[in-house]
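Here's the structure, in structure tokens; my notes come after.
Just one protein chain is left out here, and the rest sit where they should.
And now, chain A:
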Amino acid sequence: MTVSMAGALNKALADALDADPTVLVFGEDVGPLGGVFRVTDGLAARFGDRRVFDTPLAESGIVGTAIGMAMNGLRPVVEMQFDAFAYPAFEQITSHLAKLRNRTRGAVSLPVVIRVPYGGGIGGVEHHCDSSEAYYTHTPGLRVVTPGTPDDAYRLLRAAIDSPDPVIFLEPKRRYWSKGPLTDESLAFDRAVVRRPGADVTLIAYGPMVATALETAEAAEEEGWDVEVVDLRSLAPFDDDTVCASVVKTGRAVVVHEASGFGGYGAEVVARVTERCFHHLHAPVLRVTGFDIPYPPPKLEEFHLPGVDRILDTIGRLQWDDEVVAARRG
């Protein structure tokens, strides 16, 4: 079965609502409209307005009431309409959602999922294209995940809803309409995955950049590089083992993300890889990221977002020995 990522997410929500009567879906416009991206399409009609409903337009209110509901035995799955519009809920997320288990020594468990359509590449105007992962991954107590394929979108969301910990579920909105197969494979919730095996260099990507990384690997193949692509899937906790096994094998790594580089998530990845794999590295680990600027207007976003060429150039700068390059290029 081939589905779009939005379709896979929709199916995950429907199956979760079906499987567990304590699951609720709510937020802005998620009811009859089905969400501005239609991820909740048809759910209100099928499950009724007590399970799937629109709320007043207030993000702190959505997350804060979800916390109270979870304290009272329900499993809310809420939608923040766009990445930057989750910021009014930041206090509820960081001070309460992330910490209540810890503050109460485990007495209060908050199985809340916050779905955030994030990232650019859709021609959106300001505040509709932020990559906000670093804010969340910096907050202990949250799990932060992001799917790179429709199949992962389905399985990650089911796992997120089952999780006893709060999950920030970042949906790469520019990939909502990309299609792929749904499999029966099971998915370990906090594991990265090797999307494409390769011998020369590891490309570490997640969410919207997984497809770009795979495209890059294809293009690199034509130039003689054998690129391995690792899809992190779980940004927090971080799967050191899968990432390091790959880097130890290839000896070179490039991290790719859309968000600004300074203080960004890629810096964490580079630090971890360097700490663990230093003696296996033939070159410094490089990053390809968005510039350190507020997300640009639609007509400029192509200059900001990392694309295949920029990633290929960066791979080329990884201090390759001349002989290796010659051999690779036949």
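Details
Here is the rule we use: a contact is a pair of C-beta atoms (placed from the backbone, for glycine too) under 8 Å apart; a residue touches a chain by one contact, two chains touch by 3 or more; residues count from 1.
Going forward, contacts and distances are computed from a predicted model.
Only one of "Oxidase", "Tripartite tricarboxylate transporter permease", "2-oxoisovalerate dehydrogenase subunit alpha" or "Fumarate reductase" fits the UniProt record of the hidden chain, and that name is "2-oxoisovalerate dehydrogenase subunit alpha".
When the missing chain is restored to the complex, the residue among A:N10, A:T55, A:T242 or A:T289 that touches it is A:T55. Touching the missing chain, out of A:I67, A:L187 or A:I315, is residue A:I67.
Among the residues A:G123, A:P140 or A:G263, only A:P140 touches the chain that is left out of the figure. Residues 21-22, 24, 50, 55-56, 58, 60-61, 63-74, 88, 91-92, 95-96, 99-109, 140-141, 143, 163-165, 190, 237-238, 240 are the ones on chain A that touch the missing chain.
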